[in-house]
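Report on one structure; see the data block that follows.
The complex is shown incomplete by one protein chain, all other protein chains being positioned as in the whole.
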Amino acid sequence: MMKKNFYSDNVSGASPEILAALVVANAGDTAPYGGDPYTERLPRRFGQLFETEVEVYPVGTGTAANGLCAAVMTAPYGAVICADGSHLHTSECGGAEFWSGGGARSVPLPTRDGKIRAVDLTRALADGALRTADVPPRALSLTQGTEAGTVYSVGEVGALAEVARAHGLRVHMDGARFANAVARLGCTPAELTWKAGVDILSFGATKNGALCAEAVVFFNRELAQTMRYRRRRGGHLFSKMRLISAQLEAYVADDLWLRNARHANAMARRLREGLSRIPGVRFHHPTEINFLLATLPAPVWEGLVADGYSFSRRGVPADNIVRIACACDTTEQAVDALVAAAERHAAVKSPNPQPTPAAR
Amino acid sequence: MMKKNFYSDNVSGASPEILAALVVANAGDTAPYGGDPYTERLPRRFGQLFETEVEVYPVGTGTAANGLCAAVMTAPYGAVICADGSHLHTSECGGAEFWSGGGARSVPLPTRDGKIRAVDLTRALADGALRTADVPPRALSLTQGTEAGTVYSVGEVGALAEVARAHGLRVHMDGARFANAVARLGCTPAELTWKAGVDILSFGATKNGALCAEAVVFFNRELAQTMRYRRRRGGHLFSKMRLISAQLEAYVADDLWLRNARHANAMARRLREGLSRIPGVRFHHPTEINFLLATLPAPVWEGLVADGYSFSRRGVPADNIVRIACACDTTEQAVDALVAAAERHAAVKSPNPQPTPAAR
Amino acid sequence: MMKKNFYSDNVSGASPEILAALVVANAGDTAPYGGDPYTERLPRRFGQLFETEVEVYPVGTGTAANGLCAAVMTAPYGAVICADGSHLHTSECGGAEFWSGGGARSVPLPTRDGKIRAVDLTRALADGALRTADVPPRALSLTQGTEAGTVYSVGEVGALAEVARAHGLRVHMDGARFANAVARLGCTPAELTWKAGVDILSFGATKNGALCAEAVVFFNRELAQTMRYRRRRGGHLFSKMRLISAQLEAYVADDLWLRNARHANAMARRLREGLSRIPGVRFHHPTEINFLLATLPAPVWEGLVADGYSFSRRGVPADNIVRIACACDTTEQAVDALVAAAERHAAVKSPNPQPTPAAR
Partner (left out) sequence: MMKKNFYSDNVSGASPEILAALVVANAGDTAPYGGDPYTERLPRRFGQLFETEVEVYPVGTGTAANGLCAAVMTAPYGAVICADGSHLHTSECGGAEFWSGGGARSVPLPTRDGKIRAVDLTRALADGALRTADVPPRALSLTQGTEAGTVYSVGEVGALAEVARAHGLRVHMDGARFANAVARLGCTPAELTWKAGVDILSFGATKNGALCAEAVVFFNRELAQTMRYRRRRGGHLFSKMRLISAQLEAYVADDLWLRNARHANAMARRLREGLSRIPGVRFHHPTEINFLLATLPAPVWEGLVADGYSFSRRGVPADNIVRIACACDTTEQAVDALVAAAERHAAVKSPNPQPTPAAR
């Protein structure tokens, strides 16, 4: 059935390779709580992937990963600087505050195309705009790829990390779409993380082919000292942890993660090319990973919704921005069908040429 | 391969029915974050199961379920009275404190065979032993089945709930092994919960055939008002929630949960009968669910460990208590083999007849 | 000795009337923890002052008052909207987060002359700029008088409260300088608070003649239900509470609070008139209470510091803004001497006419 649900890259199930790995891992008994062979292999697998010794902590969601990272970086208190549209700041219900027991807060900076600029970070830190009398800044969190659909280049990550470190801040990377960023940049995972100054990474797999698998990867292993306790306390020490670890293992095996991401990225590019030929469609940012943000003319919007298509709203209703997301299993046919439908609706004369209606 | 891992009921994978349900649920797209059909069906399924309207919130672990329950019952502050050996108090790293942001604390009461007695609760509440100057008691948490391997009868639950309610306390049931208790008692789920005065239930499936599925079931739906927010903030709003919901649905379909539990209970009884014939084996509590707590003579202990058997220690090392747990996939042959091995080692003369060695 | 410390209105001791009241209250025994006659009289005294039934909770500092208010208004979680330069958001070390156990966060809005405008609050609330997916706004906090030295008129408070209430938000007034605002406006305390829609007030006395006395005044007494417990837990239940209550009683007796505030306000006006005649002095906001914010030419700044004068820096160093604060015991002579010294230094030719040097 032709995919019409472009609401999120979370709408699809797991890739066949990962489902298969899950079925295999289910057989027989293993020690619980992470004592199983899959979990025990993770540090070596991820060590190879990142070309350095790491600690790996599987958890259930990216929200948990981000909250745990915020807590360990700021303990016993401190501010996490992040993008004003970041998931940590806007969609985790005060995760930094919760996971740190009230010791942390997330402090937003404005962005360009979803990215914090080094010059803005410098100014915010160096000239006291982040008042030293208040919660001291202790960490920087970069979402890679961003909520705008762009990616920080390796150089940009390095420049931001340098500013952060110069002020004693730790650096976190929210990698819910890390795969898509690596696929886009063609760099190595090491180049984009610890070699660029990143201390810890929320490594996401759920949006890119897993069923439920995220991990916190520590490059700065000092920060991991309290992780076991905190993860357990937050209810993310899964008794049958092989469930998550087997997914992570299959995810990074044979470059599955990169193949999935490249495909999803390509589908978003294809979609953009198609939609760009429709008059009145406006794009808000470069499309560098697997989704685009666009304003569609009312007839197109209304028509697609009537056709059963599903997108998500971004920003405030008055902005009329939709996000159209491609997943690793979005086919070219599905993309082409969407473009064709959009073209069809664009050709229809709307009696009342309006922008995308506010209510949904 | 003959099962030798009796460390926990968490060592096995999922029952075939549940794995199959997972594979089916994985196909195609669904709305994320609980908007899928599996999750949407849960209130009706669980409503039928419990014979009343309920709210159901899938989460990833029992620790998260218990912590969320502690938080909603005590908000904005209060003590949760629980058994001194309860998982909430001893194995969740201060979960009540964490999930409530420091507003709650767990307060232990002593038990008989793992159970809080109504007379002890009455005394603790009525005569001020729980100092009114301090954190006021707001909730009672009963682990059913208990950490000692016993179950509260329906009457016992009712009596405790009555005392609790008379003092304005909410009643929580930690049902990590709820299935085993229902299977043992032969009562209905309703009789053991809301009809007996229980407000909310941590409904466990992971220990009894699921791969990773727990839920908080609200009978007192007033308490659920903040649940969506709290669950999300704690990172337990899974984007591909059908993963958990499909397991829960399959778990309660066609009485799978009860068949699994009856079998595991029966295996524990079989094991006890076999071990009881070995001189020097002491049991510490009635065996009413799927595991037993025993002290084994040193030769038996050492021999079984040398054979590759795996158990978990309970209490303090000097007590020499082991827990031998049967899962829903533990076969009669595995049980009989364990008993035979134990008998074999018991027959061997130990040069140094000691109790179970302390170090492990 | 001529006052040269204009660093804050906190630099002086208590007014003689209040010190005398303290000495009298010290005699003899009273019940501790608020059971004394002074504390017991407070609700009636403040009820007369505010022309309505109130609950009054003495605490030690304004930071504690604000934190407690943030916690009770948002429980169990929520955002407190406040001015971006407010004490709550910038100088209380994450007080909202701390006092609420991680459930609250303070969310800043931009201001004009230190005041939140109703149109900005409306837009922030009504069009989703405060993302509903995240921490929901539950309260509005207005600092009266503001950190810029201005006051909200009664009408402005009412308009803001109306917007807040329309969205279900509680309204808090941070009245660290409430006296100065009332003195300026010439309105009644009732008109400026509950009649305008304010639910709770941090009533400050320390900056205006007390030695150490603040109180949380509840107009909306529903919000006070958990106050006793929270105050005690935060270590603000003083055993010899008559210490604070006697100060509060003397503070509001015979309009002492208003006489003190009128005087301090008048001194600030006198100071402004004097400084305004000096070329190069720039004022940043209207001076409506007891301090002014100004940028001084370098020779003036340097000269005054060399003379032993003390001011506090505001904003970021590059802004070169100083706050010159008048207390209730600042004499006309002291003000005139400061102006004269400033004039003297202004007349000196600086070889390098620069703005106020950054470093201090």
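Going in written order, the chains are labelled A, B and C, and every chain counts its residues from 1.
In this text, contacts are C-beta pairs under 8 Å (C-beta built on N, C-alpha and C of every residue); 3 or more make two chains touch, one makes a residue touch a chain.
No experiment lies behind these values; they were computed from the predicted model shown.
From the options A:P32, A:G101, A:G158 or A:P297, the residue with contact to the chain not on display is A:G101.
Between the chain not shown and the residues B:C93, B:A179 or B:A342, the one that touches is B:C93.
Note that of C:G95, C:P137, C:G158 or C:G197, the residue touching the chain absent from this view is C:G95.
For subunit C, the residues touching the chain absent from view are 1, 3, 5, 7-8, 10-14, 19, 22-23, 25-33, 59-65, 67, 92-95, 98, 101-102, 206-207, 211-212, 229, 232-240, 243, 310. Taking the whole complex into account, subunit B touches the unshown chain at residues 77, 89-94, 97-98, 100-105, 127-129, 131, 133-135, 316-318. Residues 71, 75-77, 100-103, 136, 226, 229-230, 233 are the ones on subunit A that touch the missing chain.
To be clear about the criterion, only the chains that are shown with their structure count from here on.
On a Cα centroid basis, the chain most remote from subunit C in this structure is B. One simple way to say how far apart two chains are is to compare their mean CA positions; for subunit A and subunit B this gives 35 Å.
One simple way to say how far apart two chains are is to compare their mean CA positions; for subunit B and subunit C this gives 53 Å. Between subunit A and subunit C, the centres computed from C-alpha atoms are 42 Å apart. Shown for subunit B are the residues in touch with two or more other chains, namely 101-102, 229, 233.
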